[in-house]
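Apart from one protein chain that is not included, each protein chain of the complex appears where it belongs.
Coming up: chain A.
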Amino acid sequence: MHIKNSKRIVALGVLAAISLTGCAAGGSSGSGGGSDAAACAPSDGKVDLTYTSWIPGIDKVVDIWNKENPDIQVKVQTGPNGNGGTYKNFFNQLSAGNAPDLGQIEYDALPNFRVQDGLTNIASCKNVTESKDDFIDWTWNQVTFGEKDSVYAIPQDTGPMAMYYRKDLFEKAGIPVPTTWDEYAAAAKTIRSQGGYITNFPQNDVNWFAGLVWQADGRWFSNDGDKWDVTLTSPESEKVADYWQGLISTDLVSKVPAWTDEWNNAYNTGSDWTWISAVWGANSISSGAPDTSGNWAVAPMPQWKAGENKAGNWGGSSTAVLKGSKHPYEAAQFALWLNTSDEALTALNKEANLYPATKAGLKLPVLSEGVDFYGGQKIYDTFATAATETNSDFVWGPTMTQTYGDVADGFGEVLGGTGTLTDALKTGQKKTIDALDAAAIPVNK
């Protein structure tokens, strides 16, 4: 694996140099193939597209399109989730020249595909640029990278964050629902004195931590077109790290690893009281803690300053047209339909709990119903508000897998009792710069 990775990083560096200088010059030169931004025209005759996605039940959603569009037939291909192998497959296929026309790519992986020149610019395809205002503001920045006249993917779903909490336990203990992080820490103390934990600190969900930094208006990366700037150790980021370090050091949060039976059990037996998580977490709790049905509620994330309304985001993906597609026009039309039409968004939500990235999608009938597990609360209203309160400037870096890994290693040490979260971020910062440098991706040191 290591050998393959380093090879890939070399290739990545070369392409990064190409694409970044391309941007600086003010326009993509469209390296090879007829996928230039200007060349987005409909194909003649019947078109067959391939679309790779790991969304469960996606084939049923695509069937709707296929029935309505006999001339543009989409064939679904599937596989494990992105980091589980599908991204590697995409890169293999890109180098073999047989990549699918469309692929599901999470926001935090898009920059990697961009610097490796794996995406087609579909900005000039019909209706694409015009659809900008249909989408939640921050998602559009994720798919354009802030480049001029560029759209590299269509946003699909998002993971606006809020606070899931045990309403019954909070009421019984007489603790007011925390609206600021200070109140959250105070609540943590009271809960600990009653034998519970307010939540756990997950070692491996570094993207969850990034969501918290995102809420604090922090950024981990930025790119001015010439060079990447890595800012894992920005003041906002360190503020979040210090805060959680305090909770960990004083044993106010548990160290149970997320996504394990132990973790489910902590919620099921009421020993963990809250979870700051994304909209899709609603199902994780209801399936992991079935005995607590009806006792949960959702409130906005605690704020850094009282009275503020800011939310973070955890997860979400886009539908990208991959490099080498012979039918970018048709692919773009399909991607737009899949991610903006009511019928597709409703079906995606029904099949796979996807939470739409469009503004109109937040008002889908299925998303305005009360949920029994949460005592009948209309929980999606809270997430819809959170989605619009998410900072638009957050940028992912091109080597997120490496960054996540290195930061998670540091987090692991903290939970093991050595070092601090800030140290983990410092190490992550250094290793990320090294990785970018080793890949010949221009970076400020």
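Convention: a residue touches a chain if its C-beta (ideal position, glycine included) is under 8 Å from a C-beta of that chain, and two chains touch if they have at least 3 such contacts; residues count from 1.
Just so it is clear, contacts and distances are computed from a predicted model.
Chosen from "Carbohydrate ABC transporter membrane protein 2, CUT1 family", "Radical SAM/Cys-rich protein", "Small RNA 2'-O-methyltransferase" or "NADH-quinone oxidoreductase subunit K", the protein name that UniProt gives for the omitted chain reads "Carbohydrate ABC transporter membrane protein 2, CUT1 family". Within the set A:T129, A:T190, A:S222 or A:N265, the residue that contacts the chain not displayed is A:N265.
Considering the whole complex, the residue from A:W65, A:Y184 or A:W280 that touches the absent chain is A:W280.
Among A:S43, A:N98 or A:Q194, only A:N98 touches the chain that is left out of the view.
Listed by residue number, the positions of chain A touching the unshown chain are 4, 50, 52, 54-57, 77-81, 84-85, 88-89, 92-93, 95-98, 100, 259, 261, 264-265, 268-269, 280, 283-284, 286-288, 290-291, 352-353.
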